[in-house]
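Selected chains from the complex are presented in situ; the others are not included.
Per-chain numbering from 1; labels A, B and C assigned in written order.
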């Protein structure tokens, strides 16, 4: 089972790393989006600091969802999905593996780069570790939700925007808890409450998400 | 006349020819650059009087302005070379564009860093979002990086050349925006001072010498980069083999 | 028609697409060494039938069993006994031929190395090339390389000869003959004439 999972992850990472640019892209995208915001705001540092965290979270959300449209679509279009469905590996493991691979490529770099962005937005140093933990807990949930949406829309052409439509409302709680955790930490209070909730959401998403995606994919192929 | 001129250029643009004469020129560029930069630094750091407002901090100008100016020049050069390569399908022109990109990106980076360091004593902040000069210069850096990323994303060299050429040409609109940003918007950054005669002679001449020195330095770096780029592109050709055998 | 020794058995199959009934009461059984050749005009339902046999979709009525198990309920190890190759190649365009086949090997748990199969397919010079840069026929050959690697007992092939030249076609027919001689089974949908020598052919006309 674990070997199967690792095989699938390895497969998708191979595909993702074909161009080195794939690796740095979500990252650069994230940075650019986060730096574009100040452009559209009046240049006032105090304001930036307040807004910073919100921007960080929405940018994280968008950049992690952006790559998800292709999660199953390219496999479906070229017939690889048929092969994956028929392979001896259970479909939910395949889906889990693919989503983990996606998270490794989009979520992890994002977490890694977040201190930089936090610095650019003058976030208080004290909140940095909370920010990282919160992002680490939140991004898997985002990826799982994105995978469900991608599976649902896989038979539709041009899924991009409808994917956003399906997924964004569901991500609301993740955003709220994430922002609250960093907020509390920035004010010197304990962020434990929202972090626990984020962890609970992540556990739920990782355990049930793949089953839902697998079911949706099967229907899509029929 | 025209015919001999085009013939001359075609000769020059043929890779083995280019490789030969660039090997002759490169050291001279380096030497001139070294001399000019030494004179410029001496004049700027020792001879020029401290600014009555800024004190010694103003001396950053001797790094900042030349690199800012070269960042723009190298973008224009890159875009022109890319356009020439695209339209007339000249391989050497693409090689010029590709070799200019990392150098231009470095100068842009240098201009950003020196500008930011200068900004702290002058404006009280390293960086100011919403300042058009600063942001458009940052966009220039992203354009260089985008050009390099796009070029690297293609496996077939020729397609990568031609695709990124389109991007380079489109990005040219940013150059006038950088230059005129101080005129069009109320920016923190100061307006044109060299062309407006707003700078005293003792401060000015080292600056001009530095600009010339940086330009030669740029030329030298470009030749070096270009030579290895050309070798790489012509890896299969017979003259390349001969060159590689000659140099152990 | 259904024999005792049938490994693959189809009983009273009824298939609908949209509002149209493609066929009803299709019944046949396939014994070791036998190939079912599915023919019919464009749109007759060959692909639809093959997808049902592979367990990719379910029919409106009827029963398809592989070793007495309904095909869409096979447990994972049993799934490795069936190999389906459809109209689409199922290759990642960005990966090289070898990488693609290695992915396949790893997921199916095949130990045989890729190299053995590249040479007869004429792909040995192209092993390191991205599939995207292959010609249509070379791509089809890369997809068919799975047949050479796999130890599956049942091959389900949809138009395997698409885009292949004469030599490629003969090669695949040779593999098919060897497969059948080894006592294995195949279902092939094709518009071409299959030249299989003496192998037991079952014609399924739709």
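Operating definition for what follows: contacts are C-beta pairs under 8 Å (C-beta built on N, C-alpha and C of every residue); 3 or more make two chains touch, one makes a residue touch a chain.
Because the structure is predicted, anything quoted here is derived from the model rather than measured.
> Having one representative of every chain kind in view, what are the subunit counts of the entire complex?
A x2, B x1, C x2
Methods note: only the chains that are shown with their structure count from here on.
> Which chain is in the middle, if each chain's centre is the mean of its C-alpha atoms?
Answer by centroid distance: A.
> Would you mind checking which chain's C-alpha centre is most distant from the centre of subunit B?
Using the mean of the C-alpha atoms as each chain's centre, the farthest one from subunit B is C.
> So the centre of each chain is just the mean of its C-alpha atoms; given that, what is the distance between subunit A and subunit C in Å?
Going by mean C-alpha positions, subunit A sits 37 Å from subunit C.
> Centroid from C-alpha atoms only, then distance subunit B to subunit C, rounded to Å. What do you get?
About 59 Å, centre to centre.
> What whole-Å value do you get for the distance between subunit A and subunit B if each is reduced to the mean of its CA atoms?
Distance between chain centres: 38 Å.
> Find every residue in subunit C that makes contact with two or more other chains and list them.
Residue numbers touching two or more other chains: none in subunit C.
> Can you pull out the residues of subunit A that are in contact with at least two other chains?
19
> Quick check: in the complex, which residue numbers of subunit A touch subunit C?
Interface residues on the subunit A side: 4, 7-8, 10-11, 14-15, 18-19, 74, 78-80, 82-90, 221-222.
> Across the complex, what residues on subunit C touch subunit A?
54-58, 76-77, 79-80, 82, 84, 86-95, 99, 103-104, 106-109
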